[in-house]
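A single protein chain has been omitted; all remaining protein chains appear in their positions.
Let's turn to subunit A:
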Amino acid sequence: MTAEADADTRTGTTLISALTARARAAAHPHTPAAPCACAGTPLADRPDATVVRHAGTVAKAHAPDTDPTALALRVTTAARLPDVLLPPLTPAPAPLHDRLVTFWPYGVPVDPDDPDAAPWESAATLLALLHRAPVPAGLPPMRGPAKAARAIGRLHAALRATPDAVARAAARPVLAAWAGLPAWARAAAPMPGPAALCHGDLHLGQLVRHPAPDGPWKLIDVDDLGAGVPAWDLARPAAWYACGLLPPDEWTRFLAAYRQAGGPAVPPDGDPWRALDVPARALTVQTAALAVTKALAAGRPPDEVEQAVVDACARMPAIPPRRTPGIPD
């Protein structure tokens, strides 16, 4: 282990224990120093976020490069839409070491071992309500395209680290499909069109039932929340369906519930793909870039599912992106 990596590990351990202490204090505000028998659980420890649960309280340390003003606006937005977004326990992010920490009530997530029970209708309805809500003044752009660009950056970095020809061949269609996207979908130009309030990173890990265990579903994770093209929030399920991964009936349920709830990202009937095409391409490329990066790091070829996403990228250049209604190229 290098000295640098060792220092990172130490920082990580210190952060988790400090975050656990904060979560514990927030869970017991009247007796912060008294010992308790509650179980504390780390929920996630990634470069971009560390999340710890203590009893009914969850503390999240946001990524080191998080903009404090933007995060405060995003957390305030969640507090104002408590039926759609899980409301925070405290309105302002608190500093901890070099990170900003926010506190949330615990909610029950979708069971990763039972994705067939995924609440597609609830997810779609919540997105429709979010997209119909007014965009708070000063809220920064939704970060979807920026995250797609970051995934491509990671793929480039992984390629620089490997001379392997097979790996480079797997990456080629992904980079070609990326180059064919409009500038706004690559975060190289501002997002066009009338901006809606968007989540920015929808997947099944972004839904919890609150109050636990059987309250209504709410959206969590405001880090990418912002003003932007609302079809981006539908684009991950759309991409999964397009790539032959999500069964047609689940895609149909999701899309129908979104339309039923008056979601503005797609027309109320007819072909939804004029609006979905570019965002679904971008999410397919993003997913493929992360999949190939992961396969490169593990020194293995892409598996069947990862290959399905890469294959979709390979088919893209021959079919020009559809022009999104009301959005110039």
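Going forward, a contact is a pair of C-beta atoms (placed from the backbone, for glycine too) under 8 Å apart; a residue touches a chain by one contact, two chains touch by 3 or more; residues count from 1.
What we mean here is this: contacts and distances are computed from a predicted model.
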Handout entry: UniProt protein name of the chain not shown, from "Amino acid ABC transporter permease", "Zf-TFIIB domain-containing protein", "Aspartate carbamoyltransferase" or "LexA repressor"
Key = "Zf-TFIIB domain-containing protein"
Exercise for the section: Just name the one of A:A72, A:A195 or A:L245 that touches the chain not displayed here. Expected result: A:L245
Completion exercise
Touching the hidden chain, out of A:P29, A:P95 or A:P112, is A:P112
Exercise for the section: Mind listing the subunit A residues that contact the chain we can't see here? Expected result: 110, 112, 115-116, 118, 147, 201, 203-205, 240-248, 251-252, 255, 271-273, 276-277, 280-281, 287, 290-291, 303-306, 308, 311-312, 315-316, 318-319, 322
